[in-house]
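Yeah, one chain of the complex is gone here, protein chain that is, but the others are all in their spots.
Just so it is clear, A and B label the chains in written order, and each chain counts residues from 1 on its own.
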Amino acid sequence: MEISPALLFNAIIAGLLLGGFYAAVSVGISISFGMLDVVNIAHPGFIILGSYIAYIVNSQYGFDPILISLALSPLFFLLGMALYRVYYLCFEKRGQESLRGLAFFFGILFITEVVLILVFGVDYRTVKSVYAETTLRLGVLDFPLRLVVPFLVSVAMVVGIQLFLTHTFFGRAVLAVAQDPLALRLMGVNPVRIKQFAFALSIATAGIAGAFLIVIQPVEPSIGREYIGLVFAVCVLGGMGSIWGTLLAAFVLGLAESFTSTFFGPSWAPAVSFGLLLATLAFRPSGLFGR
Amino acid sequence: MSNRLFAVVAIAIALAIAAASQLIANEYFFSAAYTVLLYVILATAWNILGGYTGYVNFGSAAFFAIGAYTTVALFYAFKLPLLVTVPAGTAVAGLAGLGLGYLTLRLRGVFFAIASLAFAVVLFTFVVNWDFVGGARGAYVLQPSEVPFGLPRYIHLLYSVMVLMAALALVVARAIEKSAIGRGLAAIRDDELAAESAGVPTLKLKIFSATVSGALMGMAGTTFPYYLSYIEPSSAFSLSYSVNSIAMPLIGGMMSWMGPLIGAVLLGTVQQLVQVTISSAWNLLIVGVLLVLFVTLAPNGIMGWVEAWRQRRHR
Partner (left out) sequence: MSNTLLEVKGVTKRFGGFTALESVDLVVRPGERLGLIGPNGSGKSTLVNCICGVLRNEEGVIRFEGRDIGAQPTHRRTRLGLARSFQIPKPFVSMSVLDNLRIPLLYAARQHEKLATDRIADEAMRILRQVGLADKAQARSGGLTQVDMRKLELARAMAAKPKLLISDEAMAGLSASEVDDILALLSQLKQQGVAVIMIEHVMRAVMKFSERVAVLVAGRKIADDDPQAIAANPDVVRAYLGE
């Protein structure tokens, strides 16, 4: 097949732009799974929930979806607080988190999807924004704004979280609780509160990422499942809990998917993230950048 | 009761049920019962790796589909009948369980669970792109016009086969549960490090468990292409199989062979009723909600309640 430079470069650009978005989608899992060891397999469900909420407000009032999600992120934060409380009381405290916690979150994911189907049906939903239709053209290179804007905000969000974790008291407490909860307790900080806060943060990022998603592509309830592999692949590849690792792994995955889609066809795309995940788990579980 | 005796009793009951049911006039009974029996096998199989060993498999649908598509592939390639495709599909699914287990059971349970989900999606993508078995368009597997054993319609045969397979799955599960291997698996579930330190070859047993579990789940799928005479990837790989195979043992009780049976019969029947009266989406919602409720409030399921009630009576 004739591979023109334009095709190649556009595949690269699309991959990088997508990668930034993937980082935003996965940063929550890096926190909840990578740092807190909570297997929140329902994370993609909250992303889709965020997409639909952005859709509702956007179709009613016409506000920009990304701004909507940022404004509504406290709601997701509170939801995360509540969810962690249930998880902690029912599972973590009793030491049952491996089997039962997994089943719990799987059930939550499932319920989210089915409720969305019941309320919205299986049709694809999309949003209207000022930049949705525009594409910047630089020579042969295409920069669709519907990819560029989420990319910029995604990267900003991920970098913001990394800075928060390393430069604020609360953020450093989160990093500490991942490494040594006992030491934290000895310092007078309640690890459970910190974990609850961190988990809530991860859910808030999911809600925001949902808005990015629906700007990039139309959304329907079962899309969440495709992202399970993606978020865990990025988290594992990136070395479990390293935000920079997450960013890099997200770019790797974005490029891999973009190339697969361009040169082998889009029907193979889901296999990329899941296949990479499977391969990583089988052969190098510490990830590309892991400790 | 020894394994041999239980097997004889189970097969006898299965044959009796299959024979007696032929008298039922309502045709719908057979397709509904087919589905419930399918879940009995899936739930029992899942529980061998899930409840007995403590490793959650999110990809039950993939093993089910392997059984189904092996039947399709062998039918298209060599026109092989059910008699051959059932053991073949079971074997292929077993090999898949072995492979997945070998690659990922060295890791923590969490990673195995995620890997199993990844496996299901990768397999789904392959099947969608595999034209020989119809790909996304689906494949037709026509029911033979002549029904063996003089049964009135083909669904009666499928139903009877499923009853026997369900009995087989229960026999296998019970045999494992009561054996030394079953004790080893329980030790792994309770505390893998302590089990390993007590001399249990944890990796070997886990892989064994995954192989048997996968094989039986595949067995459940081998008759599926004949059920509707048509199969396509989305329905074969339906998430509903994965969720139900987790929810049913959880609700019934994961510690013994009786739990998945109870859970499958109860939840399966409820779902059939809801599907007919309300809708299939509500059906799935009920499964999801029950799953979450039971896992948070009654983690030992119905068998757990029975056990607790029995212990209270003893005092």
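The criterion applied here is as follows: a contact is a pair of C-beta atoms (placed from the backbone, for glycine too) under 8 Å apart; a residue touches a chain by one contact, two chains touch by 3 or more.
Note that the structure is predicted; figures quoted are calculated from it, not measured.
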Touch partners, limited to displayed chains, of the chain removed from view: B
Hidden-chain contact residue, picked from the options B:L164, B:A186 or B:V289: B:A186
Contact partner of the left-out chain, one of B:T202, B:T223 or B:N283: B:T202
Contact footprint on chain B, counting only the chain that is left out: 180, 183-184, 186-187, 189-191, 193-203, 255
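Operating definition for what follows: only the chains that are shown with their structure count from here on.
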Whole-Å separation of chain centres (CA-atom averages), chain A against chain B: 32
Interface residues, chain B side, partner chain A - complex: 50, 54, 56, 58, 103-104, 107-111, 113-115, 117-119, 121-122, 124-126, 128-129, 136, 239, 243, 246-247, 250, 281-282, 284-285, 287-289, 291-292, 295-297, 299
List of chain A residues in touch with chain B within their complex: 39, 41, 86, 90, 96, 98-100, 102-104, 106-108, 110-111, 114-115, 117-118, 222, 225-226, 228-229, 232-233, 236, 267-268, 270-271, 274-275, 277-278, 281-282, 285
